[in-house]
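The complex appears here minus one protein chain, its other protein chains still in place.
And now, subunit A:
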Amino acid sequence: KLCICCICLGLYNNKNRKEKRKTKMASGQQWVLVEMVQAFYEAPAYHLILEGILILWIIRLLFSKTYKLQETNKLTEKEKEELIEEWQPDPLVPLVSKDHPSLSYDIVTGPPSHKIIINGKECINFASFNFLGLLDNDRVKQKALTSLKTYGVGTCGPRGFYGTFDVHLELESRLAKFMKTEEAIIYSYGFATIASAIPAYSKRGDIVFVDEAACFSIQKGLQASRSVIKYFKHNDMEDLDRLLKEQQLEDHKNPRKAKVTRRFIVVEGLYMNTADICPLPELVKMKYKYKVRIFLEESLSFGVLGEHGRGVTEHFGVNIDDIDLISANMENAIASIGGFCCGRSFVIDHQRLSGQGYCFSASLPPMLAAAAIEALDIMEEDPDIFTVLREKCTSVYHALQGTSGLKLVGVPLSPSLHLQLERSSGSRDTDQRTLRRIVDYVSLREVALTIARYLEKEERYLPPPTIRVLVTVEQTDEEIQKAVSCIKEAALAVIS
């Protein structure tokens, strides 16, 4: 419609302009008007009629409906009602089969410490992430109690709104000091830490290179960030290099976009799902070669790897400033609750307004922060504890080698190992049940193990079913021997 108008007006203007040119054009503004009026008088009648019709036509076009709505397509209220009556939703949740393993959680009576009572039976605990044995440490307990008597349990608010306590600030500065970074920020839930940190930086359009074996909280963080996600094969630096090169080519094609596209590599220090260590030095090389930032999730390696328990950076002797962000939870080695991120202030401070799990959630109960501070104290005072843990890990690792029917997954330094069926039956459920029988067999002989659980439909790369074996400093050599021989016995009995 508008087009026609434009054409018409264009014709009209052109005509005028020609006429203007004919008469003297340079002679002032009012002359132009006068000339226009003159031209109007001088124009032949047919011309005026034609123009008049055109104008009327334009007005009609402007005010008429573009097209007639097809009234017949519209649903009547009655038809709508019928549709509403007719529609039946799916049930809110599908029924869970009665024998689903999660329906009957194992019940732990009392604390899940070194000696643990599972379903009424006392066992030696090889199933809690209590690597340093700090869960039932008296000093930690006393500190938590003192704090409880000062602050009560809950904080009744997020950090911004009177939910910040002096212990939170102390814990943050202690963590920063321990990790030798500029700043640390604490979250009230381990899972939420990396899951909030990633989307604070990586936004729509940014690119994240991530290891296939990344744990579930990383996956959720990536999903929340809505960035482009590129998975590389687990610990395969060539594959990562390939992806980065591809990206480089892409960037050459569109340098303008490349200039604003942030890139990140997200890896775990010690992998939850595969119990091995990331090749950090190579990753750092890649970082500078391709100008990609590194986010490192250290929930398992913090308080485990390295001479002072500083994690995988210390293990490899990598400068911690080369890692843009380190995230870890305080629920494993520290044996408290919550998580933290640390790094340079330039990076970390941003989360105080952009980390969703930090801003919008109630803060960590002060007693748990106090327990974490005491745990850090213990770790700092006695770095030998890490040597002890390493020795135990190595001895468990070697002892479990060559279990018939079971494959040990992991590296000798890892306190969290996986036992996988050497030959899968092909059905996940059957495998799971076989492993469960081993766990049950072992628990009858007073050793507590657990099966690693995953959300099978949600995991990006679902790990095979495994039994988790968790090493702590409290396990004596005899206990380790006993556990190992039990496992071997069970494997023989169940698998063969």
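One rule holds for everything that comes next: a residue touches a chain if its C-beta (ideal position, glycine included) is under 8 Å from a C-beta of that chain, and two chains touch if they have at least 3 such contacts; residues count from 1.
Operating definition for what follows: contacts and distances are computed from a predicted model.
The chain that is not shown carries the UniProt protein name "Serine palmitoyltransferase, long chain base subunit 2b", picked from "Serine palmitoyltransferase, long chain base subunit 2b", "UBC core domain-containing protein", "Elongin-C" or "Glutathione S-transferase". Across the entire complex, the residue among A:Gly52, A:Gly152 or A:Gly317 in touch with the chain not shown is A:Gly152. When the whole complex is considered, the residue among A:Ile124, A:Val312, A:Ile337 or A:Leu406 that touches the unshown chain is A:Ile337. Screening A:Ile58, A:Val108, A:Ile378 or A:Ile495 for touch with the missing chain picks out A:Val108. Contact between subunit A and the absent chain runs through residues 75, 80, 83-84, 87-90, 92-96, 100-103, 105-113, 116, 118, 125, 127-130, 134-137, 140-141, 144-145, 148-157, 159-166, 168-169, 188-192, 201, 215-217, 220, 223-224, 258-263, 288, 291-293, 321, 324, 329, 331-332, 334-337, 344-347, 349-350, 352-353, 356-357, 359-362, 364-365, 367-368, 371, 448, 450-455, 458, 468.
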